[in-house]
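Some chains omitted; the rest stay in position.
We call the chains A and B, going by the order they appear; numbering starts again at 1 in every chain.
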């Protein structure tokens, strides 16, 4: 199995009371598959997985497996801080479902690259599915270097990288170093530079904003694949404009809550999910902020 | 219940094969209580708690509860990344034992101070024991500001702070702002500045090196309490010399493993625990490094 195309990180809908909203999650899965996505990434950072209890994680994954029903591959995040805990998390979740796992560097731990390398090797040895490395220094506070990722890729320890490092130099160099590896896939996790990432050699993209406009990202991807870069750029510029929904909040909303809160608010306004409610202790967007998002969605033709 | 004095963060012994070594842990507890400590802090960062599975955490805590047998208070770390997960962790662990919990800011999450405040309030509301805030930016990558800690202290949300921020300015200002609060206790988590911390107004100390020489820290504490600062300083200078055991490793050992690995190696050499084995993916110290530590322990009169 190789991976490519648009694989959005599925948001997790909650009810207005704060419980996991399985009906809304199922509708969101339909929205994505109807949009033409190549796969779904569940329990990634965009899903608010850091804020979910283990019971909630299991419920979300079960919901997701049922809703997808084998129509596209399902990649799952195993969001834990160190090697043994990631393995525990992976085994518990893979018993429910999932075709590959996505693993970050250790965090909270004070480690080094030797330990990072052993971390990925131990996890890959412990599971039966492909492992993606997830490079997200804004959260883990350390960048996975090109040299380590290329080495793990070449030896088959990892099957791909989801890059959310906002370091396009490293992205390009990793793409070049792995260009001859047929079974390796490099994905960007950033919403507004997907055309450039494809030009650099990406296999696809994992855009949070892809929950809101999956079809737009699929058009972007298809244009890039066809070498129609002018069209890819035009689509990307349109989506970058849509991305400004993340800027509508007052300063009392954290950076984490502003972005995901905007995506959820958009999906509530579009009727895909029932509530924009965020996980504790994040605040949900207020009505004024929601109205600003409605305006942007309208201009984008998404209402 | 108020907290004061020397409360070491209990190391977690493993067997040479890597399993939790309950016998060694029990011996270490005796070593600490014999040394005169006022309490024990289990499942702190020094315990390698980030690297333990949930089953291991429970086993360590159970061992600890039995070994202490009520002789001194037991404070426990609830090492999880966000509010709901900390509450889950606290409830699961407190069912086994513990007189207070120690809670860090959120990590991996991208949050702000409003969310941090809600985080501590929600956790304090969910448990029946006192809550310590644990300020450890080297791990969480954010400093808990004096203003927030003082506010939570004054309202009784937190009963104390374990400060491992290496920010003695904030430490002093927090001590001043909470000086009138009878039920609030400020602890330093740093090994080599305990005399200064006491001078600043600390209630006590949580030194990792206190696993190796608990009696030394108790003498330091008693001297400071008695106002004999020359004696406190002399004891601190001696312990700072002992602390150089953390510098014996080659660069291939990470900063995290070097410090805790040195403490465990010292305890192995002293016959308190059976093995200096570290948690995966950390490397244990090698024999050359252990010999260097033996030399320093000898000079300190600890062999």
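Methods note: contacts are C-beta pairs under 8 Å (C-beta built on N, C-alpha and C of every residue); 3 or more make two chains touch, one makes a residue touch a chain.
No experiment lies behind these values; they were computed from the predicted model shown.
The total count of identical chains across the complete complex in this file is 4, with 2 shown in place.
The definition used in the following text is that only the chains that are shown with their structure count from here on.
Each chain gets one centre point, the mean of its Cα atoms, and the points for chain A and chain B are 36 Å apart.
By the touch criterion stated above, chain A contacts chain B in their complex at residues 50-54, 56, 79, 81-85, 88, 106-112, 114-116, 118-119, 122, 138-141, 252, 254-257, 279-283.
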